[in-house]
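Of the protein chains in this complex, all but one are displayed in their positions.
Showing chain A:
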Amino acid sequence: MNAPELHELFTLPQGKNKVEYEEDSRIEFAGTFTVHLEDHTLGNIIRMQLLQDDRVRFAGYKAPHPLEQRIQVKIQTDGQISPHEALMNSLESLKITFKGLQDQFEKQAKSI
């Protein structure tokens, strides 16, 4: 009866952008990114990758509600870089990791 509509899995909610940022009003160099239409798949790898960065003081993510298709990633840095840069860096490293793994995998799959 009150199941969420299927299209909510694929279409952005009215008036929302895929990625939104809200600066923290009390803490310096901190803010929350909201990523729509993503779930733990990305949330968890992004958080773990952010924690690898020494300039990141805090990184955490949550999926606020299981029926709402969004995650929130909270980042606080030490001021050497902005939360935006920290997130960009982590996305880039993850991309390199996955690309590298894919290349290795495909090379082996071909030779078997």
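Throughout what follows, a contact is a pair of C-beta atoms (placed from the backbone, for glycine too) under 8 Å apart; a residue touches a chain by one contact, two chains touch by 3 or more; residues count from 1.
Please note the rule applied: contacts and distances are computed from a predicted model.
Choosing from "DNA-directed RNA polymerase II subunit RPB3", "Intraflagellar transport 27", "Non-structural maintenance of chromosomes element 1 homolog" or "Pkinase-domain-containing protein", the protein name stored in UniProt for the chain missing from the display reads "DNA-directed RNA polymerase II subunit RPB3". Contact with the omitted chain, checked across A:7, A:26 or A:65, is made by A:7. Contact residues of chain A toward the unshown chain are 6-7, 9-11, 17-21, 23, 35, 38, 40-42, 44-45, 47-48, 51-52, 82, 84, 87-88, 91-92, 94-95, 97-102, 104-106, 108-109, 112.
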